[in-house]
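Heads up, the thing below is written out as structure tokens.
Missing here is one protein chain; the remaining ones are kept as they sit in the complex.
Up next is chain A:
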Amino acid sequence: MPQKVFAPWEDQDEKPLIRFRDVTKRFGDFTAIDQINLDIYAKEFFALLGPSGCGKTTLMRMLAGFETPTEGVIELAGQDIAPVPPNQRAVNMMFQSYALFPHLSVWENIAFGLKREKKDKGTIETRVSEMLKLTRLEKFARRKPHQISGGQRQRVALARSLAKAPKLLLLDEPLGALDRKLREETQFELMDIQEKTGTTFVIVTHDQEEAMTVASRVAVMDEGKLMQVATPDRIYEAPSSVYVADFIGDVNIIEGKAHQTGDRLQVDWAEGQPALSAKTTDDYSLGQTCYLAIRPEKVAISAERPTGANVLQGEVLDIAYLGNISTYHVKLPTGHVIKAQQANTRRIARRPFTWEDKVWISWSETAAVVLNQ
């Protein structure tokens, strides 16, 4: 029996845990959140991704209760949460600065929320040791926050916010302060903990790699609007707009005029050049402006002219050597620069192309995504 894929957003009967309905938030003249509609389901690991100032943090702070929407309704498990103050929401937050209480030990930090619920001593002790075990902090229980490392502090913050077993955990740039290697490890740890506890996680990040790694679904935001909400692979392979395609990963964008026959689109993109062809399920009127978004790794580079749907000749302008892959910037006679990526399966000494080499680049009909905005 095949394992059921976790995708509650595709199930019509599934009730979302969180529902934003026409939510707008203004600070004076500034509109931080602009008419957002969004459903987040239980047990999801949901990422809010966008550049700084796009409204993702405001969206999260509204969930925590530190901001109230100017218009619209936010529902948690079917209940409007606007009148519920932050200290009575079944929502906890892990702060970007961690906000650990410097005068309390690790143990007391984790127990802080439980003590406020007036739980009895035994229950608190059991729960705190559970959390210490989950985050592998047993050895540091008696230490003060300034006596432990950044990675450990991050885990204390996580343990503290999970201790009350919230319905929803909010994580504000949780890994921002960690170095790259630790960040990658912690990403997997976060996913593991999310799976173990079954808590719904909403994470705010500006790091697209982080969002792609941890999240079940990603919402790309810009200027207070949701640009696209989809699974990481959909966001990457089928972006809905040039903005999303450009924000997530590297991409070549070619603007042109559409000429459609069936599901095949011919794109006139430069004077005197053969049209580029791509497949699309959308309908384009004749001469409509469209954009081809092609990921560099889907562009092949070769010395001999290959056969294929889209073949162009150019000259190597620049080579970005990243160790595992190299990105070639190929300048076309039209002035366009196309990035093509190649995995470095051979040692560097045998790299086939160098600067100013004449090369051929090619991609298939299905490699490019056709976008109308």
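Points worth noting:
Operating definition for what follows: a residue touches a chain if its C-beta (ideal position, glycine included) is under 8 Å from a C-beta of that chain, and two chains touch if they have at least 3 such contacts; residues count from 1.
Note that in this section contacts and distances are computed from a predicted model.
Look at the chain that isn't drawn here: its UniProt entry, checked against "Putrescine/spermidine ABC transporter permease", "nitrile hydratase", "Multisubunit sodium/proton antiporter, MrpF subunit (TC 2.A.63.1)" or "Glutamate synthase alpha subunit C-terminal domain-containing protein", names it "Putrescine/spermidine ABC transporter permease". Interface note for the absent chain: among A:Met93, A:Leu132 or A:Ala215, the touching residue is A:Met93. As for the chain not pictured, it touches chain A at residues 64-66, 85-88, 91-93, 95-97, 99, 101-103, 112-113, 116-117, 146, 160-161, 164.
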